[in-house]
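Right, chain A next:
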Amino acid sequence: MSEMKKIKNLKEFSTSADRFEGANLLCPGCAHSIIVREVLNATNDDLILGASTGCLEVCTAVYPYTSWDASWIHIGFENSSTAVAGAEAMYKALKTKGRLKQPDRNPKFVAFGGDGASYDIGFQWISGCMERNHNMMYVVLDNEVYANTGGQRSSSTPIGSSATTSPAGSVSYGEKQNKKDMMGIMAAHHIPYAAQVAPNKWKDMVKKIQTGMNTEGATFINAVSPCTTEWKFDPKDTMKLADLSTDSLVFPLYEIINGRELNITYRPKNVVPVEEYLAAQGRFKHLFKDEYKYLIKEWQERVDANWAYLNRREEARV
Partner candidate 1 sequence: MANTGWDGFEIGAMLRSFDGAVDDIAGTAQEDRKYSPNNSFTASVADWRLEKPIFNKDFCIDCQFCWIYCPDISIISRDKKMLGIDMDHCKGCGICAEVCPTNPKSLIMYPEFADEETEIAQWPSKSEEK
Partner candidate 2 sequence: MLEIRWHSRAGQGAVTGAKGLADVISTTGKHVQAFAFYGSAKRGAAMTAYNRVDDQVIMNHEKYMKPDYVFVIDPALVMTTDVTINHKDTTKYIITTHMSTDDLVKAQPKLEGKEVYTVDCIGIANETIGRPIPNTPMLGAFMKVSGMYDIEFFKESMKRILGKLPQKIIDANMIAIQRAYDEVK
């Protein structure tokens, strides 16, 4: 195990030399990029990276340009996890055989995917990688929608959101299903480490990334990624939306160790009503019509219930 990068505070963190580059083609104000930077800058170790087809991929490796300063691979929509797992297997094989060109390095293997690539089409591949416990990290850039293809619903899209395949209309409030509990499912693989993170809570995120990277075995990170285009808010407000998501507890920050031990890692001093979170986004605008206001109430009840559940699990240590 290599030495963990010491990051006491933001000033110290800011001495990191980024290994992700600008002039990528992501939207102005895209949270994906902020999350990727926080992940990559959490370590000084070499990196072997992968990405599933999606915004991150199509915007950072558009021929003839790459925005990646570490080796990176993309195959398809569903298999960044397995692509990275394959590279990890090769690393192990070459290490055993003494054929690594730089045998003293300790690379970290990280695969990225959006929620469509992770919650939906690549679900089985990720499950396989987690079950086989490859020494790798899978990071979901969870913007709760197929943003790359123009805003279709995924199984991460929350109830009441207007997506292009579950649009709100004169007789519909939009998405009818609730967001899939990906953290719960991944933790059920009893992987050594799973955590939910948000880019606004950079210190929490960096700590979790470092914990995950320094854990032997498969680790899973679910990162909320406010999407200016599909959540419909001004690009400058990305961090405001991230704050609203964590502080309303819509996106609680916690970790699950070995599938059992749950720790809540962030407790907002002032919990923001869910209504404020919803009101800040165009995708929920229709919920503020009189006939759908009951959904806002239900949203609050659901978030409260989930928070209570997480607290019970933390307390019970099961």
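The rule is short, and it goes like this: a residue touches a chain if its C-beta (ideal position, glycine included) is under 8 Å from a C-beta of that chain, and two chains touch if they have at least 3 such contacts; residues count from 1.
Regarding candidate selection, all candidates are chains of the complex that A comes from, given by their letters.
Please read all numbers here as calculations on a predicted model, not as lab measurements.
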Of 1 or 2, the one touching chain A somewhere in this complex: 1
Contact set on chain A toward candidate 1 in their complex: 10-34, 37-38, 43-45, 60-61, 63-70, 199-200, 202, 228, 234-240
